[in-house]
Structure formats: structure tokens, C-alpha cells
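What follows is a single structure, written as C-alpha cells, with notes after it.
Every protein chain of the complex appears in place save one, which is left out.
Moving on to subunit A:
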Amino acid sequence: MKHFVIGLFIRLALIFYGEFHDKTFQVPFTDVDYKVFTDAARNVLMGASPYSRHTYRYSPLIAYVLTPNIIVHQAFGKVLFSILDLVMAYLIYRLMLKRNVPIHKAQLSALSWLYNPLSIIISTRGNADTLSSLFVAATLLCLYARKPTFAGLMHGVCIHMRLYPIVYSLPFYLSLSSGSQFSTEKNNVCDSSQSNSKAPPENNEATEYRNGFYSILGNCKNVFIPNKCQIKLVFGCVFAILTLTAVFYWLYGYHFLYESMLFHLARKDVRHNFSVYFYLQYLSAGAVVSVWQRVLMFVPQLFLLVALSFRYGHLFDLPFCLLAQTIVIVMYNPVITSQYFIWFLSLLPACIPMLDLTLKQAVFHSVVWIVAQLAWLLPAYWLEFRGEDTFVYIWLQGIAFFCANMTLLARLIQAYNPIKLWKKTN
């Protein structure tokens, strides 16, 4: 509780500083999109469409939620995001407890979000990406609480807010499967609705976990024929997406559909960014993109996402599954900006207790990740602010950054060891 107050205090102090900074300095502290949100909120208040603000590419919900930006104070949204940050920390804590992580480790996970400089800066700059992370965490919590309909609804809202969580659908779906390699409990609530065993039998689970590979063939049927929970999940999700889409389509028409969905699907930005595909896209801009190029861009990502879903589609492994998948979609995305990193950083705290890493190793990997980013920033700075032709270096650093992330993902997979945790707790 004490930490929540301190966390809130730090964030409020930064918001105050941001107000001061924006008035004093040329380069603003506030996120570019925050102004977009505010303008869109102003449009909404005036009865216009939020999409009449150019580059507003989000759900109208964000504009609605931020209308107090106009009525109350401009910094309202930042305070709201900061409070949501605290809620996120609490959700991480609850999530850990649901997974029988010892209390002190659960607290550690929550604190690592609460005091994470990145999460602090991102929420106080007024970036709305915390919002989608919050919905992801809420979906996970619903799944752990055995409420597939709510999980589906949350997931649907989450996809509506941000498109990327759509790749989590497969692991979510699989995690509710009756097949023993995916479910946490012997008597799954989805198969027999009367059994509601509170304590998961960890030992059995551990052995089953090991035998997962052998039972996978035998359980093919269970994987592919949906059970009650899976139907509820899918129903909730589809219902939420369809309702939200229909309502906003009715309100704002095609403009909504294009800006909040189609744009993100077809997004192709030739300007320099962290993506490994940046120079390739820029050089082939204007030219006809061949089919094989599209396939090559799409297929590795698809393989990895599906493989990770099946490998970690176990209810217990879900946070790690989402983390790995998010690293994959971010790294294979044709456009990467630094705000995308919050997508996987928000999932990291929930996985920390299951990672078999020493502090030294963890620090080492973090440093490598940050150095790889800085190494990209250097030629990008020379291009953008010095006007030098450093495209090739940016491309090479993009590749280096990609490799650094892939290595990091590989290390995480190798270090992921939930069995160790069970052994400790037992």
C-alpha cells in the first residue's frame, strides 16, 4: 500500500514537471499522441467525430474517456493513465497469487512494474498503450478466475482498442482446452461443471507438463473440438468486438473502420524506424511488391506465433506465452516505434518469478537490449537531425537490434522454468 502511494506520488510529480517542461522547452515532454487524444476529445465534446482529427487512429473510447481533458484539466488523462498504472501493478500482483506464486515474489513482480522507469515515463507522458496492457492483464485474470465469458469480453475490448492482442486469441483458446496438456487441473471446470477444485495439484501438473509432448497426439480431438469454456470465450470476444465495431461504425462510418483497424493492418511507413524491414520497404516503395516478398514477411511470424501458442498454450504458461508472442509480433512488425516496447515490457513482470535467471544475467540482457537500441539511435540521429545519408547503417543496426531481441527471446525461453517454482513452493 505504501508503495502505491509512493508510485502515485512519483507519477504526479512527473506530470507536474511535464507541465513545466512543455512550457519551457522546445522539445515537449508530452507524447505526440496525447495532443491527438485531447483534440479528438474536444471534437467529441463538440459533437463531431474524433476522426476529424488527422492521425487519430484509436478507438473512440479513448476520446470519450479523455473528455475531462477539456472540461477539467489538460493533465487529466495523464493522471488517469498513472492510476491505471497502479491498477496494472495490482493486477500483476493478483495474477501472481492466482498462480500460487509466493507473496514476496508476487510483490516483487508488482513493484517491478510500479517502479519501472519506462512505465512511469510512458504513463506520465500520456501514452495510452498502458490501457491495452491493462486489458490483457484483466483477460488473464478472468481466465485464471475461470470466467471465460468475461475473459472473452475483455479480450474483445482489448482487440478493439489495439489490434495486436488478436494473436493472443489462439493461446487463450488453447488454455481452456480439455486436453490435459493444456489445462491446469485434472478435473477441468470446462468438462465437468460441478467440480470446482480450488487447489491445483501441482505435482501432477509438473509430471503432466513433462509428458505434454506425448499426450499431445492423443488429445488432438480435445484441442480441436471446442468445449463449453472455449465457446464462451469465443462468444464473449466476438460479441464485444462486433458490438463495439457496429456501434462506432453506425456513429462514425467508414472513417472509424479505416482509421482504427484497416490502417493498422495495412500500415506501411517508409520512414526510418526500428523495424528490420525498414530499408527494404523504403527501397521497394513505389515499386510493386512481389507476392513472395509478402509471404516471406508474413510466414516466419506466423510459424513462430503458432508454435509458441501450442508450446505455451497451457493456462499456467499464458503470461510467458503472451510475452514471447509479443516479442515476436513487435520484432516482425513492418513498423516499430519505441512505444511498442511497452507491449511486451508490461508482460515481463508477470513472468519474472518463473525465469531462472541470476540478477547478473538479467542485468546483462537488459544492458544488451538497451545498447542495441542506442546503437540504432545513433545513425538515426545523424539522418534525422544532421541530414547525413546513414540509411545503410540504420538498416544494419535494425538487423542488429532484431538479432539482439531474438537472442533475448531465446534466453528467456531457455530460462523459463515454472517447475522450479513449484518445487520451491512445495
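The definition used in the following text is that a contact is a pair of C-beta atoms (placed from the backbone, for glycine too) under 8 Å apart; a residue touches a chain by one contact, two chains touch by 3 or more; residues count from 1.
To be clear about the criterion, contacts and distances are computed from a predicted model.
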The complex has one chain missing from view, so what does its UniProt entry call it, picking from "4'-phosphopantetheine phosphatase", "ribose-phosphate diphosphokinase", "SSX family member 2 interacting protein" or "Phosphatidylinositol-glycan biosynthesis class X protein"? "Phosphatidylinositol-glycan biosynthesis class X protein"
Of A:131, A:276, A:348 or A:372, which residue touches the hidden chain? A:276
Option touching the unshown chain, where A:118, A:307 or A:371 are the choices: A:307
Residue among A:145, A:225, A:246 or A:403 touching the omitted chain: A:403
Residues belonging to subunit A that touch the chain removed from view: 35, 39, 54-55, 209-210, 212-213, 269-271, 276-277, 279-280, 282-286, 293, 296-297, 300-301, 303-304, 307-308, 311, 328, 331-332, 383-392, 395, 399, 402-403, 406, 409-410, 413-414, 416
